[in-house]
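Note that this complex is displayed minus one protein chain, with the remaining chains in position.
Chain naming follows the written order as A and B, and within any one chain the residues start at number 1.
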Amino acid sequence: MPAFEPVLTRNVGKPEALTLKGYRQLGGYEALAKALKMEPDAIIEEVKKSGLRGRGGAGFSAGLKWSFIPKGKDKPKYLVCNADESEPGTFKDRLLMEYDPHQLIEGCAICCYAVHATTCYIYIRGEYTKAAAILERALKEAYEGGILGDSVMGSGFKLNMWVHRGAGAYICGEETGMLESLEGKRGQPRVKPPFPAVVGAFGSPTVINNVETLCNVPHIIERGADWFKAIGTDERNTGPKLYAISGHVERPGTYEYPIGVTFRELLEGCGGMYKGGNLKAFIPGGASAPILPAEHIDIKMDFDTVAKAGSMLGSAAVMVMDDKTCMVGSVARLAKFFNHESCGQCTPCREGTNWMELVLKRLEHGEGSEADKTLLLSVCNHIGGNSLCALGDAAIGPVKSLVERYPDEIDQHVREKRCPFPRRRYFS
Amino acid sequence: MPKVTINDRTVEVEAGTTLVDAALKVGVQIPHYCYHPRLSVVGQCRMCLVKIEGMPKLQAGCSTTVVKDGMVVRTDVPEVEEAQKGMMEFFLINHPLDCPICDQAGECGLQDYSFKHGVAYSRFRYEDKRTYPGRERIPLGANVILNMNRCIQCTRCVRFTQEIAKTGELGFFNRGARTEIGTFPGKELSNPLATCVVDICPVGALTSTRFRFAERVWYLDKRPSVCTGCEVGCNITMEHRRGDIKRYKPRYNPDVNDYWMCDYGRATFERYKQIPRMQAVRVKASAAGVAGNGNYIAAGWKEALDAVHRQLTMADGPVAFLGSPYLTTEEAWLFSQLADAVGSPHRSVPVDIGPERTIPNLKGGITGREAAPNRRGAELAGLTPGTGGDLDADELILGDGAARCSVLVVCDSDFSATAYAPETVEKLRRAKTLIVFGWADSPLAKVADIALPLAHHAEKDGTFVNVEWRLQKVERAFPAPGQVRPGVDVLAELLSRFDAHWAKVTIPAAFDRMAAALPAMAGLNWESLPATGAPLNVPQARPATSATSAEAANQEAGIG
Partner (left out) sequence: MSVSEPATGAAPVSGHAGLPPEAKAELDEIRRRYPTNEAALLPALHIAQKVWGGWLPDEAIQAVARELDLAPAKVYGVVTFYDLYHQKPVGRHRIRVCTNLSCQLRGSEEIMETLHQELGVGEDEVTPDGRVSYVHFECLGSCDTAPMMMVDETYQENLTPDRVRQILKGLK
């Protein structure tokens, strides 16, 4: 197989990419120019054909999502770029925004043109002050250079693009939570239906896409859906993918591969296990993904293969754990995260994530009981499918996988009335 | 209209009907907390989850609407029951076991659904319940107290202040398991409808300051009635224990007050306890025509009514009848008949313009500006409001009309806020003979020559006519004490001394005779009065903005 040429990260490390002039010299905005000469519907078809699936976690077909936007002219249309990136283990969007902001701007502009959206908000998490500043500068240059404003590249298409900073809430990464936050309210997800494509931002049809998803768009337009489809595992898992790998590996970082790279390859590509340790388990797609034990080391990291193995690719945030890691302690920390981030609207998530954190804390500190395994599974089943938004379903992922795959480790905590793993010191 | 099938029962409903409402039409109760027909749908409590055929996950019944034929819904399957058990468990794990000291016990959403849909044991045994230290008894305003530990975060109260009262005092603060409701620090829940949040709170988190620890609800008898706080005529449920009224709650009437009533109205029953009441007839010797001058003679009802009859028939000068906008329509009509029997043209009713109150409903709200519930009914019955000639209410109360009266009959003693003022008593006492009917043993009643105790509005059946000319029934909740009798009984008995046609007339008969006599009430009869009231056909009627214009408005409308 020919060596893989980076697509999304091709400009990373090239300082000129941060300026409009430099980005153009690197070939930027050619795709937008091409798109502006196409029919908007043709753009949507091309993106659909490419098989691009959402890179934010849900893996929903991007082109299909765009096609849901109604064509009528009675309401303005919006694109909201989801740059909230708060899923634990995920840091790929930050890389894209800090090193190649114009790639994102170009992708957003093409999407807006395709769905007739005249305003785009880049909802960026409040903690990413550096990335927000870089984006603001890039947008300013884009306006000055005629890429944005009353006539995008002279085409007559009017487009405004703004940065909107969040204020620290994971739930604002949920699409309707994001819309509520954009509108100046508490980021509490809405009841669906109606879906954002019909009633989104400010009551109008809205597309919401992840940063990485939108960064793929210029490349699809420039090089074609067929080129995109040729990368990856099969026609349902296509294109390049950023994998953010962290935890017990030698060189944590963001790595770009064709989607479907095996975990083993991924691990080797980042220097292997931290200090030569032994792989115990890994989480393939962020905190919501069920844990996969080491035996899955050869799994293809694409949407469908990981789903078949009982987990999810999600945002491809890969967290690696060696055999000195206590799984109970790790899942307890994730349960604490979900409890903290629950918006509190719906009963199963508000009360259930709270309960799970308390139970796992007890288990972690050796105050658990045998019945806690059944209890945790029962609580998970009462939350799953019953919560108002997907955070409930996300929260149960790691907990269920802990009880199903590591019951012995839980039993050991109960029996020994303490955590059997020695306290780990990284710096002494 | 689309059809939906719920638990094998099919019903046709308007497009856009929620499953919760559609289910009620076929006798299926889908449990819910956060849903309320007048508040925005938030789908938060997750208690209303139902199984819809063809959909893999359970769906919320409050946010799913019927738009086309063919939806098949089940609530009686294990999947739904398991979800309901799960939700109930979640609600209860952090809920304090306050039932023994909580007002809501007996009408509590958690108790009721626990019993019906929950489990009988707790699995939350080793953890500490979440509490809100320092937030166990926070007055949110003068009338509402919050116990945040009991809150189930349904947000009905927050949505109420935002969408119905439109004052936005309440907010939802913090996030996740620490969310709480409250006011901005230093601000109060002070809108006129504040206590409505206590009604809609499914649990005992919000309690009414007035009703707190007052009574266990299972001891309360409940009767439908109408509030006497103003002319809006909010429908209420009068809740009492053996004649001691403990609480008013609003009663649903989409044509009047919808689900709401104001805080002022809720407090109006307390007057019945605060103001001393007449317990027995009082007849002065002079009025009865026996020796003894101003001393009271021993008298029962027969003696008292004989004395009244005697005074009315032997009057050697003008006889004036001062009615009250607090009387029921039937009482006012009989009072007017009494004036007919005596042949006196002087029959009036005072008009109290009180503070303006607006109760929201689906028709833009209903506004009342008069302080009494039945000035309109009194008018229809033949009593003239305000300025209407020689010895009218204003002349009597403010002028020196009473001094020109041979006999002045006042019914009832609680006719207005001014009824208690010493100036008023002094003026009215100038009549040669003063006869006072009423429940309140007011200063006026104390100086009357004949004082006759009547039942107050909780102790009689009758009707009131509200600001929109809607006739509404009040029902007797409990019998009047001792010698006290309902006004209709007393006036009918008095009238029967003039005309035997009135003997033993009870309220249904009185109403039917009145309806036959008044064109505005054509076609109505007591037995079949509609549950939400009967709109009366009163052409071009306008509400009074002052005592004077009330008269003018009604003359224009051809009434009286």
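The working rule: contacts are C-beta pairs under 8 Å (C-beta built on N, C-alpha and C of every residue); 3 or more make two chains touch, one makes a residue touch a chain.
On a predicted model such as this, the values are computed, not experimentally measured, just so you know.
S.K.: Have a look at A:A317, A:M356, A:V379 or A:A394 and name the one touching the chain we're not showing.
M.R.: Among A:A317, A:M356, A:V379 or A:A394, only A:A317 touches the chain that is not shown.
S.K.: Touch as defined at the start, partner being the missing chain; which of A:E30, A:E136 or A:E265 qualifies?
M.R.: A:E136
S.K.: Looking at the full complex, which residue from A:K71, A:K185 or A:R236 touches the chain that isn't shown here?
M.R.: Looking across A:K71, A:K185 or A:R236, the contact with the absent chain belongs to A:K185.
S.K.: Which listed residue (B:P56, B:P133 or B:G186) would be found touching the missing chain in the intact complex?
M.R.: Result: among the candidates, B:G186 touches the missing chain.
S.K.: Residues of subunit B in contact with the chain that isn't shown?
M.R.: Spelled out for subunit B, the touching residues are 168-175, 182-187.
S.K.: Contacts of subunit A with the missing chain: which residues?
M.R.: Interface with the chain not displayed, on the subunit A side: 85-91, 93-94, 121, 125-130, 132-133, 136, 160, 162, 164-170, 181-187, 202, 244-248, 252-254, 283, 287, 317, 319, 321, 325, 329-330, 333-334, 337, 340-341, 343, 424-428.
What we mean here is this: only the chains that are shown with their structure count from here on.
S.K.: Counting in whole Å, what is the centre-to-centre distance of subunit A and subunit B, each centre being its mean C-alpha position?
M.R.: Centre-to-centre distance between subunit A and subunit B: 57 Å.
S.K.: Quick check: in the complex, which residue numbers of subunit A touch subunit B?
M.R.: 169, 186, 191, 339-348, 350-355, 358-359, 362, 367, 369, 375, 378, 381-383, 385-388
S.K.: For subunit B, which residues count as touching subunit A in their complex?
M.R.: 41-47, 49, 57-58, 60, 63, 82-83, 86-87, 89-91, 93-94, 123-124, 126-128, 130, 152-153, 155, 172, 174-179
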